[in-house]
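A single protein chain has been removed from this complex, and every other one stays in its place.
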Amino acid sequence: MAGNKKISSLQAIVLAAGTSSRFKTGRSKLVEKICGREMILYPTEILRNLDIPVLMVVGFQRDSIEETIRNNFYEGITFIHQEEQKGTGHAIQCTKDAWIADNILVMNGDMPLITADIIEKLEKKHSSTNAAISFVTAHHCDPNAMYGRVIQGNDNVQIIEAKEFDGDLSEQCCVNAGIYLIKKEFLTTYLSKLEQSSKTNEWYITDLIKMASDHKLGVSTLAVPFDKIRGVNDFKELWAAEQIKKSEIIQYWMSQGVRFSIAHNVQIDWDVTIGAGTFIGSGAQLLRGTHIGKDCYIDAFTLIRKTTIADRTTLHPHTIIDDSIIGSDVFVGPFASVHGHSQIKNGAVIGSFVEVNRSIVGVGSKAKHLTYLGDTIIGNSSNIGAGTIACNYDGAQKHTTTIHDNVFVGANNTLVAPVTLHNQSMTAAGSTITQDVPSEALGIARERQVNKEGYATKIKKEKQDAATQEEGSTRFFGATTTSKTSINEL
Amino acid sequence: MAGNKKISSLQAIVLAAGTSSRFKTGRSKLVEKICGREMILYPTEILRNLDIPVLMVVGFQRDSIEETIRNNFYEGITFIHQEEQKGTGHAIQCTKDAWIADNILVMNGDMPLITADIIEKLEKKHSSTNAAISFVTAHHCDPNAMYGRVIQGNDNVQIIEAKEFDGDLSEQCCVNAGIYLIKKEFLTTYLSKLEQSSKTNEWYITDLIKMASDHKLGVSTLAVPFDKIRGVNDFKELWAAEQIKKSEIIQYWMSQGVRFSIAHNVQIDWDVTIGAGTFIGSGAQLLRGTHIGKDCYIDAFTLIRKTTIADRTTLHPHTIIDDSIIGSDVFVGPFASVHGHSQIKNGAVIGSFVEVNRSIVGVGSKAKHLTYLGDTIIGNSSNIGAGTIACNYDGAQKHTTTIHDNVFVGANNTLVAPVTLHNQSMTAAGSTITQDVPSEALGIARERQVNKEGYATKIKKEKQDAATQEEGSTRFFGATTTSKTSINEL
Partner (left out) sequence: MAGNKKISSLQAIVLAAGTSSRFKTGRSKLVEKICGREMILYPTEILRNLDIPVLMVVGFQRDSIEETIRNNFYEGITFIHQEEQKGTGHAIQCTKDAWIADNILVMNGDMPLITADIIEKLEKKHSSTNAAISFVTAHHCDPNAMYGRVIQGNDNVQIIEAKEFDGDLSEQCCVNAGIYLIKKEFLTTYLSKLEQSSKTNEWYITDLIKMASDHKLGVSTLAVPFDKIRGVNDFKELWAAEQIKKSEIIQYWMSQGVRFSIAHNVQIDWDVTIGAGTFIGSGAQLLRGTHIGKDCYIDAFTLIRKTTIADRTTLHPHTIIDDSIIGSDVFVGPFASVHGHSQIKNGAVIGSFVEVNRSIVGVGSKAKHLTYLGDTIIGNSSNIGAGTIACNYDGAQKHTTTIHDNVFVGANNTLVAPVTLHNQSMTAAGSTITQDVPSEALGIARERQVNKEGYATKIKKEKQDAATQEEGSTRFFGATTTSKTSINEL
């Protein structure tokens, strides 16, 4: 969605050194995620697409910011350390030695909703008006909002920072977005003339506007919708920004043929893709790295992360798929968890209360009820009985259970890995399988049933007597008496 | 909620042939569901209640539309096939031979929010003003909305289709709803005089307005709220329409004594009924065919479809009930799935991680933990131990497990169907039950316990040694070595 026009004559300074104090988390707000992506990456991506090299001023939590940039393979970014927080003017000052372009773009790092066209339009206006300094304004009527107020006279303009403003903030609705485009020669001359605020001891870059205006050096402004430039100073503003971003993403996918049941309920990350004809149920969480095919049915309360799903697959409600690959025409859930690089191949069925972890379930195979498949490789057309547990952990190591094609695992089996069930084999319900089962063989490992006539009634009576004797005493964590005829002794 | 006044002098043409191209699903939008009901059924239902016979013009995906109408038992609808999409005027033309009433009502099929009173008022106005043509207008200021614009002069009126409009659409807020009532004689005379648009090659029914106006034949308009007549041309508009419909439904049930926790979170279908005093938790999905009694507690993240629930029943969070019948004073969940025509009778308890499929659970019986009941019939006052699996599938067929009254099934049992546990019988924990257990008998099928002194420490050491030897090698799907003292050989 970002523009691809390159603006190569510019150089950008991104202000990313702030202490994020209103977040109260001890972390930099710039690595908080909006729709699954760290906030600092949004403006960074815009600048990369425009081919504008970046000087990023960092200070508070600089390591986490730099690591985020590096992990996302952004190049052409030079980090400059601002050791003390002395205002925007001081931050610009720190970058002075690195200025090489004729025009310097300055912007804040916490602008997740900004779009490339704002930078492009600002650059056009700046060059066409030959201004010394150009900046972006927006209309926003909120006396509590800490944006600088833009005060325009007949032939003069200035920005007064909110904390320096003496008048009624609610009457000043033209606010400074914090995006400036400045001629290097103007900046070089005037930056050193900024004066420290007696109120805050900061140097403000915004004072440059008044200087340029007073000296008739040319000031241009570009008015844009507030939502495009809204900053993020606390979790309330972050929530608002994320709602807007998410709304854009959802409306885009709606236009591509995706139906959302309760759209305002859904979480969808910036890099998710969804095929036409797919239904997204209420509350679905589609998290980063998720790619869903066509005509799928993703039901309510599902959560999908870092997963690819092919076409016509159904995720029943309450299904979690994390870091896995799901084929086409698959059914998963309700109440299933698939994770750990698992693969569910075409036409397979994973049912209720089934966990699949680091496993492969082959074409058309089924595990439908109350089953744990860990480190298990299943071939095609096999059926895993309800209540089956693949015991992959021996207390020290994980081992693999291998189930070949057309195998029928009986219900409530315990498969002690490493173990292999060969093609066409079968196991009896209730078995604990500790040895390989050859092809076409039946593995059985359970005791024969005995019925003890009348014992149920006898045991019941004794247990009730025991319960009666204990009446009045506390039973919580305390009951230890058993009936006399223990079924354990039969 | 629909009016019941019959308007028998009219005949309606419903336009349902469009290609729904902006939906991008390859399906007709008219069979997309809004609150669980196919969109085409909303206007159809209004017309049926008003006793107005319908000529439905179909084309794109006509089979699915006709099937939807038939499946919902609508009669008095004649389908007329429009082979090519050549505009509304052409669609009307296709129906010509079937006109029998003196006045013809024309409307779009994608008006899910329309109410009977609009048709009634239009009819009144049309007849009282003796107009040649009457139509419905609404106020809607959106330059992107593709509604025809109504241009009214002192004594003339016309509709210009949005795609033919040359001026500024944002200044024309009086829009054409697409609902017309036309004298048959006027229609007969003037329909053939429509001219094809040079821009789109379509014939527009809207041109009839200018003709009637120019010839002073009488044109009446009826202004209604936009939300009542909003069309649905893409998934964004469908979402908006469904939100409005849902809001009406929820407000209705609120007025009937139902408490919704987070109302904007809930999905509720058009035919759902709920008794007074019932609580509906956050995110609940109450889907078509659901009927809930009085004083129930339906907690968060529940999903109910095609199910009847009696009074005072509690569904704990994360419960799914599909196509089943639930009695009164029942508790289900959390994390339970009941489906497949199952019945849970009065006072029964279905607990956590329990699936009930094609089964009956009798009065006061309990299955509280990690249990699969498939094709299982349970009598009254029986208790199913935690971890019990009814093995209903032998690889080829499903079989029935029968559990009579006052039976106590021990924990972690495997019940191999077909099998019957008779009245007052009991099974020992950990048993695989393959034969019927007689009344009052105890069924037991498990091995006696042996303790091997010191073996735990020995095995642990060996396993750790094995793990150490493998260190550095990849263990993912690859670990196959076991310790030397295998507990499998004991």
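Just so it is clear, A and B label the chains in written order, and each chain counts residues from 1 on its own.
Note that in this section contacts are C-beta pairs under 8 Å (C-beta built on N, C-alpha and C of every residue); 3 or more make two chains touch, one makes a residue touch a chain.
Small disclaimer: the values here were computed from a predicted structure and weren't measured.
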item: Hidden partner chain, touching residue among A:92, A:191 or A:370; value: A:370
item: Option touching the unshown chain, where A:170, A:192, A:273 or A:435 are the choices; value: A:435
item: Residues of subunit B (touch criterion as defined above) contacting the omitted chain; value: 251, 254-265, 276-277, 281-283, 300-301, 317-318, 334-335, 341, 351-353, 358, 369-370, 375, 377, 383, 385-387, 394-400, 408, 410-412, 416, 418, 426, 428-430, 434-435, 446-457, 459-460, 487-488, 490
item: Missing-partner contacts on subunit A, residue numbers; value: 22-27, 32, 234-236, 238-239, 264-265, 267, 283, 285, 301, 303, 318, 320, 335, 337, 353, 355, 370-372, 374, 387, 389-391, 393, 395, 408, 412, 414, 416, 424-426, 428-429, 431-435, 437-438, 440-447, 449, 460, 463-464, 466-467, 470, 475-480, 482-483, 486, 488
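FYI, only the chains that are shown with their structure count from here on.
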item: Rounded Å distance, subunit A centre to subunit B centre (Cα mean); value: 30
